[in-house]
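Every protein chain of the complex appears in place save one, which is left out.
Right, chain A next:
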Amino acid sequence: MTDSKYFTTTKKGEIFELKAELNSDKKEKKKEAVKKVIASMTVGKDVSALFPDVVNCMQTDNLELKKLVYLYLMNYAKSQPDMAIMAVNTFVKDCEDPNPLIRALAVRTMGCIRVDKITEYLCEPLRKCLKDEDPYVRKTAAVCVAKLHDINAQLVEDQGFLDTLKDLISDSNPMVVANAVAALSEIAESHPSSNLLDLNPQSINKLLTALNECTEWGQIFILDCLANYTPKDDREAQSICERVTPRLSHANSAVVLSAVKVLMKFMEMLSKDLDYYGTLLKKLAPPLVTLLSAEPELQYVALRNINLIVQKRPEILKHEMKVFFVKYNDPIYVKLEKLDIMIRLASQANIAQVLAELKEYATEVDVDFVRKAVRAIGRCAIKVEQSAERCVSTLLDLIQTKVNYVVQEAIVVIKDIFRKYPNKYESVIATLCENLDSLDEPEARAAMIWIVGEYAERIDNADELLESFLEGFHDESTQVQLQLLTAIVKLFLKKPTETQELVQQVLSLATQDSDNPDLRDRGYIYWRLLSTDPVAAKEVVLAEKPLISEETDLIEPTLLDELICYIGTLASVYHKPPSAFVEGGRGVVHKSLPPRTASSESTESPETAPAGAPPGEQPDVIPTQGDLLGDLLNLDLGPPVSGPPLATTSVQMGAVDLLGGGLDSLIGGPNFVAPPAAAVPASLGAPIGSGLSDLFDLTSGVGTLSGSYVAPKAVWLPAMKAKGLEISGTFTRQVGSISMDLQLTNKALQVMTDFAIQFNRNSFGLAPAAPLQVHAPLSPNQTVEISLPLNTVGSVMKMEPLNNLQVAVKNNIDVFYFSTLYPLHILFVEDGKMDRQMFLATWKDIPNENEAQFQIRDCPLNAEAVSSKLQSSNIFTIAKRNVEGQDMLYQSLKLTNGIWVLAELRIQPGNPSFTVLQLSLKCRAPEVSQHVYQAYETILKN
């Protein structure tokens, strides 16, 4: 006899019948009725009307029946809170039942009834159950505390349940310990500030002991909890790692991944010179490989995490390329992940094998997979220079297959290869041109057009090719249009005589007939450039392009470190921080890897990395090139960002001839007509769309006139210390000159004369550039304001603090000394904007130990405001990009003594009053970082 019969009551008056049966005297009938009710509930029928009748069945010695009634209660109590009270008595009674199974059942169910009125009654039974003699009841009660906390946190705290829960961590039964840890972690997660999991070496030791004894799930709770602990030094980290490594041999993949998380995190604290560090690296590889034989979903989680691990510590799996080879019957999500990891592991040593595999994949039938495989070949070429030639020839082979989507993908990646290795593989252009007609995807068309424009001088019929695209200009997607515009302008600059008509045509198509503001703006800019200064146009449009980097697809180091702390969780699968997908501010604590700290007894040099700055040689990533350089000159291959719609201005063609003599040298012949000035959007200064801001380096130069931030004057020398002379002052920097603005007040009774000033040697060689000139004697109670120009050519001596300046002022009465701290930003020079390429290179070049991280709180500014504020103090934004909804600014500044400081500023959006700016500074002279940070803070907060 099966239970399915309970589902088959569809008669009218069913509820009524059930009611009668529930109130029957016969136990058996009652039970049958309850089963029918539950069956109805299961299929989604509303049986809440039976609430009182079902609750009446609660007092029974039949466990099965009791469980069913409890189940019913959990489902409907919320909709019938008043009647739910009826159940309380039975719950309380059941919590004292001699049978532990019933005690546990009662306390477990009560916690699931999310009705406020009931929670109060729950406290006493819960308190008893937490001290129950049976571990089965205690472990259930431990979880119940977390449930109750979720309903009424205050109540739990007031009742002291949290302390009881903490005590359970020392329980003799491992399962109780595990559940207590799980409950505490859960509570702590929603209340990050509560410091509930007060982890210390003693409690850690208890957890590690329990780890050996509890169930697989308990082991996961404990490992996840351990991962939140930061050992005090490398010794402690090592000893925890030693006790965690045996878990790597557990049959449950989730236990293995949680152990990997702890190890990856604590490894950060170990010196690479330690033998143990090497041992640990070796121990990690085999279990990670074995995870690939788990069920596909677990494989997927494992692969997403391995993807992070190979970015963080490539050495772990560098010899394991083969295990990531794709199998025919792998699910597509597994295939794609394997492909990605293969590229990350590709190196000179294994590239031949990888390419052979990729070529194999590129001839499969799954379109998505094939495309990814072709892209992967391109990524290999860019990553492993020695393989570029082979990759190109493999791509050519694939183009010969004439499979449409393969050809298109191949052309897109060949364009990238050209950008990485300019002037090397142009011989293949002819082959590419043969396939021009088959390209129907915008990305491929745009790539091909870019290639034609870029190498116009080598393609005899470049004009014809481009002209052929022009015919259907308005049917093309924006990225193709933009690319075509640029390519034709390039062509014109290279072969001005034959292509003048073509360029006129495209410019008018772009400016007059298009509704797309980006396209129009770009058209105008080119037009004006060409008409006013063709030489400049050449310099701008045909400028040398920065090379693309091999690491464009790596995860930002800070994000990577955070994700390493979340191994095994959703964050590690999405490759996003939890803040990006978990609702609300609760539970969103940014995690970061622990800094390396050597134990005091250790013979190692006691260098302590700044908090949050991970030592180690993980690859540094600077913003994706594609984002940085989505500029006019190069590539519009990402989806275009459309600017705000602008009112269309009518262009009167040929009305005014603005063309100077400049262009004549280029074309010589008919007049080249420029659009009237009025047609150009009035505010070139405001960034419109994505293109404009890049062509005109809008930022540089703007704002320098207004000068850096000037602090209000402060009293440096009080009158009582200087026989009546009071000096207050501040520092300013305007248009490249630094001055010290002084205010001298005579508070004495006699006249002061013969003023002079002198600086002690200081860190940056600040010195007066002129004598202190007080023209008239200073009478009593008189005040004079003087601006003393400064230069930075004085003698240098490192001061403590770095920005300390000791000053001596003399007058007819005496010599007085005082010292003051000058804000570092007066030393930021106007030409502190670093070239992007330089920035990339320098960022990588400066060792990670030199990186310092700071937080600027309560600064409710958006990226643009921040950027322009900093700009006026000569901190230049080189690039901006948006990562997971956070704006990242990459900035540079230069000090008067030539020291460069590079910055990455992360702006976390959200509640404006809680905006936190994360500042990472890299500088070859790390001691300035602290002061640069203060300068940032000063500038931004004023």
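Rule of thumb we're sticking to: contacts are C-beta pairs under 8 Å (C-beta built on N, C-alpha and C of every residue); 3 or more make two chains touch, one makes a residue touch a chain; residues count from 1.
By definition in this document, contacts and distances are computed from a predicted model.
Undergrad: Leaving aside the chains on screen, match the unshown one to its UniProt name from "AP-1 complex subunit mu-2", "Protein GID8 homolog isoform X1", "Protein YIPF" or "NADPH:adrenodoxin oxidoreductase, mitochondrial".
TA: Of "AP-1 complex subunit mu-2", "Protein GID8 homolog isoform X1", "Protein YIPF" or "NADPH:adrenodoxin oxidoreductase, mitochondrial", the absent chain's UniProt record names it "AP-1 complex subunit mu-2".
Undergrad: Where the complex has a chain not shown, which of A:121, A:136, A:277 or A:816 is the residue touching it?
TA: A:136
Undergrad: Which is it among A:396, A:573, A:786 or A:899 that touches the chain not included here?
TA: Considering all chains, including the one not shown, the answer is A:573.
Undergrad: Which one, A:55, A:71 or A:122, makes contact with the chain that was left out?
TA: Within the whole complex, the residue contacting the unshown chain is A:71.
Undergrad: For the chain left off this view, which of A:25, A:82 or A:295 is in contact with it?
TA: Hidden-chain contact among the options goes to A:295.
Undergrad: Spell out the interface residues on chain A facing the chain that's missing from view.
TA: So the residues of chain A touching the missing chain come out as 2-4, 6-7, 35, 38-39, 42, 44, 61-64, 67-68, 71, 74-75, 99-101, 104, 108, 111-112, 114, 134-136, 139-140, 143, 146-147, 150, 173-176, 179, 182-183, 185-186, 189, 212-217, 220-221, 224, 243, 245-247, 249-254, 257-258, 286-287, 289-290, 293, 295-298, 300-302, 322-323, 325, 327-328, 331-333, 353, 356-357, 360, 364-368, 566, 568-574, 578, 581-583, 587.
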